[in-house]
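Missing here: one protein chain of the complex. Every other protein chain is in place.
Labels run A and B following the written order; every chain starts at residue 1.
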Amino acid sequence: MLFLSQLINGLQLGSIYALVALGYSMVYGIIMLLNFAHGDIIMMGGYFALVAFAATTNPVLAIIATIVGCVVLAVVIEKVAYKPLRQAPRISLLITAIGVSLFLQNLAQLIWTANTRAFPSTEIIPAITFNVGGLSISLNIIVTICVSVLSMVLLAFIVQKTKMGKAMRAVSEDTEAAQLMGINVNNTITYTFIIGSALAGIGAILYCCRYPIVNPTMGSLLGLKAFVAAVLGGIGSIPGAMIGGFAIGLAEVFVTSIGLSAWTDAVVFAVLIVVLLIKPTGFMGASMTEKV
Amino acid sequence: MDKLVKVPSNALIPERDLGKLPILDIRHLGIDFGGLSAVDDFNLTIGRTEIAGLIGPNGAGKTTVFNLLTNVYHPTRGSILLDGKDTAGKKTYQLNKMGIARTFQNIRLFKNLTVEDNVKIGLHNATDYSMAQAILRLPVYWKEEKKAHEKALELLSLFDMQDMADWKAGSLPYGAQRRLEIVRALATKPGIMLLDEPAAGMNPSETAELMENIRKIRDTFHIAIMLIEHDMNLVMGICEGIAVLNYGRIIAKGSPEEIKSNPMVIEAYLGKKGGAKAHA
Partner (left out) sequence: MKQYYKRISMPARYLINLVLIIAFLAAGNAIVSGGVINRAQSSIILQVGIYIILAVSLNIVTGYLGQLPLGHAGFMAVGAYAGAIFWKSGYGASLPAGLSIIIGLIFAGIVAAIFGIIIGVPALRLKGDYLAIITLGFGEIIRVCIINLPSITGGTPGLMGIPKYSTFLVVYIAVVISCAIIHMLMKSRHGRAILSIRENEIAAESCGINITYYKVMAFAVSSFFAGIAGALYAGYQGLLTPASFDFMASINILVMVVLGGMGSMIGSIIAAAVLTSLPLALQALNTYRMVIYSLLLIIVMIFKPSGLMGTYDFSMSRILERIINFKQIRADKKAKKAGDANG
């Protein structure tokens, strides 16, 4: 029974990681950038939710404001910081992303101070607990898992079935060839950022409902772990990001449950290192070889 | 140019290299990529001072052969004897030490370093001092660095490039970049040098000069040279033995005259007569 409740717990955390990991994975797939700022977009999403809820006291409006806020922020970042570097060496782009991440953290600290704030999680998802055969499951967990799975299904649909999805796949396969086929690469990249950051907005709300606090550095560890999840699953691969997210979520919960909570982060990274050494491109990643 | 003669293993090498161990003896070499064989049953012997050509239509697998010979790709089948020693399982840098050097189709210079440093990197294993000796700037460091400097200029002067020693490699004109790659390969003291399209992008007079230089290098350093090239004037002009590759297999081997008149080669390059008609 304990095992089962831990499993559900892990699935909840894992589905949040998966949502965030998808953002990393999609951006990497399309512009080969490890978007370090993604975790901080989630942090900003937490603050957006906080501010919007304080202003409107309407959970639905707060959720919409969060998603819109994350999307706008991500698109602005892409246009201002990443777009000028399309032709630059990869290392420059990566360092820029680190710069953006730092900037967002410190901007949040300037605006909202470094203090941790409480997040009104129960106002957004009521604290109801169901009892299923001796197993108590909170509404929070059910909502998180359902929303995540739905988002992922929707994403899979967009990528596989729509015209924009086809363009995204084409650009990530070969940017130049896609351009020659008449695909607007800049628009496609923008769409990718929109989808990735919308998922981040949803992830922000779900994460804050699970750990009801907000502070300027909350994005970095969440981001790092989601990022580990994306790499673990094979960065650039959508199913990989989901598998990686669940793997990290479950690993974290089970390590904590056997009383090693202080070592959780180390275990997460150790798992990553071991996987990368055995299969350098993650579970589902395509191998890349340089043509000689 | 010596005429080709058959050795007991049925391979052809120039007459003057008879009685010496061939520099390269390739047997049944093959590699598969995802179930498809890119090169198959590749057999070739190259004499110690031979200039050999590897030709074939685009996508025939010529560069793959070079990558197999330098273990950039590891062969699925077959064996390579370099100077009589099996190269299986060796790393690329170990093969270089064993005597194989190469240039690249898409030039791979150390662009942000000077021309002289490019050559000195080729001289890496010939320059002999340890890290501690370098950090302490012991006399052996100065002696070896001086030697490397002189050797680099000497090699550059082969192509009359000694005045460009301080230039950044990336700022050289295209033809000079190709020449620098050859100099760098030569600096590693190879027994055989593999040149991947050395004349690509060169004009006829540059190509003619390159032909002279390739011959000069062979005669000065007594090494074998194997080259991939699409410029038939160059190939027919300097190669003693030529192998023609199509769909990963050797379809013809022999002297330039034999290759020129071989119907299979003509077909590989121009297509079947019937096929051409069917398209029209």
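Some points to look at:
As a working rule, contacts are C-beta pairs under 8 Å (C-beta built on N, C-alpha and C of every residue); 3 or more make two chains touch, one makes a residue touch a chain.
What you see is a predicted model, and the numbers here were worked out from it, not measured in a lab.
The missing chain, though absent from the display, is touched by one residue of B:Thr45, B:Thr64 or B:Thr188; that residue is B:Thr188.
Checked against the full complex, the one of B:Arg48, B:Lys62, B:Arg102 or B:Arg218 touching the unshown chain is B:Arg102.
When the omitted chain is restored, the residue from A:Ile30, A:Ile63 or A:Val100 that touches it is A:Val100.
From the options A:Leu4, A:Ala55, A:Val72 or A:Leu110, the residue with contact to the chain not on display is A:Leu110. Only one residue from A:Ile16, A:Leu34 or A:Ala178 touches the chain missing from this view: A:Leu34. Counting over the whole complex, subunit A has residues 28, 34, 81, 84-85, 88-96, 98-103, 105-107, 109-110, 220, 224, 227-228, 231, 235, 262-263, 265-266, 269-270, 272-273, 276-277, 280, 290, 292 touching the chain that is not drawn.
Contact between subunit B and the absent chain runs through residues 70, 72, 91-93, 96-97, 101-102, 104, 108-113, 117, 120-125, 127, 129, 131, 134-137, 141-142, 144-145, 148, 166, 184-185, 187-188.
In this text, only the chains that are shown with their structure count from here on.
Each chain gets one centre point, the mean of its Cα atoms, and the points for subunit A and subunit B are 49 Å apart.
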